[in-house]
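A protein chain is absent from this complex, but the other protein chains hold their places.
After this line comes chain A, so read on.
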Amino acid sequence: MDRAIEHTKYLIAGSSHAALEAINAIRMHDAEGPITVVTRDSHLPYSPTVLPYVVSGKSAPARIFLRDEDFFARNKVSYRPESALKALHAEENTAELADGSSIVYEKLLLATGASPAIPPIPGIDTVSYHVLRTLDDALKLRGAIGASKQAVVLGAGLVGMHAAENLVKAGASVTIVEMSDQLTSGYFDKVAADMIEQAFRDAGAKIMTGSRVVRLEPSAAGAKLTLENGTTLEADLLLVATGVKPEMAYLNGSGVEHQQGILVDDRMQTTAANVWAAGDCAQARGFFTGTPVMNAILPDATIQGRVAGMAMAGDPGMQDYAGGVPLNTYHFFGRHAISVGSSKVPEGGEVVTRFDEQTGRYLKAIFTADGCLSGIFGVNEFFDGGVMAQLILRRIDLTPLRERFVANPLAVGREIMSQTWR
């Protein structure tokens, strides 16, 4: 007998930040419409961002969940772990799951996020290595850390740096290998990166920037890495953190357009009817470029999830997506670095920097030709990322306040936002 095909009003694939925000947004407007969440993961929702702290032991795995069963029951959401989306038949409003079953939806949100991108290094499939994206990854890595004497982290993005710090703290000797010639490129400039690098060196980590791994092979310790310049490294623990790629293999043949990610408009709608996408898997308009960009960060996943949820529910209060703004906060060895906005200096724009040797406070602010903030970066200089993002998004002219702002972005930013509140 044929299995009866299941129907739902809102189908959401994925159970992380973008998905959870969409559920909130839908329920604000539609209290009843059935919501079904299918997710590849086997746990309750959690954030990939918390995983480095699961690895370090700071976060107890049982306490990281962002929602409990009761939340889904109260909100009339059917939550299905271990039910990955396998294929999408958009023209039939049908989603096919990994177990072969199908669900017919009225509206579908793709919030499947991203997965580690594995670089095509010869021999990589002959060695065992770790990645860090899921709770299971984190638990595995955590188990391995204790026994590790010489760990190698491939990639000095924020994921790699977070993991490296925790490996250092766990007592391993750690080497970070990065292809580009600075750490955390894309997040922080050279000055900031050097400060971060110094903190890692002070803590005993080895850092090899400008280094490309050309071969990987099994060895007695675990894995042997060969660099372009011939140097070799032994690793008893290898973590690959060279970037992420959006999770969207299920789109093959679906007709939903995608480039680096799933293309969406300012309402997070894909090119297919009744299909939306949000979060790390989506490629939405960038605030600075105006063209579709990847902005795979947590705050943007929540904003996009909200827009998508409101659009799906038909909430008249919905406002178009303002465009993705890069936003990063990075806490390392008790210090912090914050970056908000674009590091590119716009035409006719201006860069102001200051650095205080004594306190190690570094600040860089970038202004557009018409006096608006377009980027601000700080190390050991706290300012409110949320306030700065608003100054950028609202295109507030800071010309009359420029000097005071650069001297004290915290106070001046807060003043301005307090005024807009009233």
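Quick notes
Going forward, a residue touches a chain if its C-beta (ideal position, glycine included) is under 8 Å from a C-beta of that chain, and two chains touch if they have at least 3 such contacts; residues count from 1.
In this section, contacts and distances are computed from a predicted model.
Per the UniProt record, the absent chain's protein name among "Tryptophan synthase beta chain", "FAD-linked oxidase", "3-oxoacyl-ACP reductase" or "Phenylglyoxylate dehydrogenase" is "Phenylglyoxylate dehydrogenase". The missing chain, though absent from the display, is touched by one residue of A:P246, A:P299 or A:G375; that residue is A:P299. In the full complex, chain A makes contact with the omitted chain through residues 17, 20-21, 24, 28, 47-50, 53, 58-59, 63-66, 298-299, 302, 327, 329, 331, 334, 336, 338, 340, 382, 384-387, 389-390, 410-411, 413-415, 417-419, 421-422.
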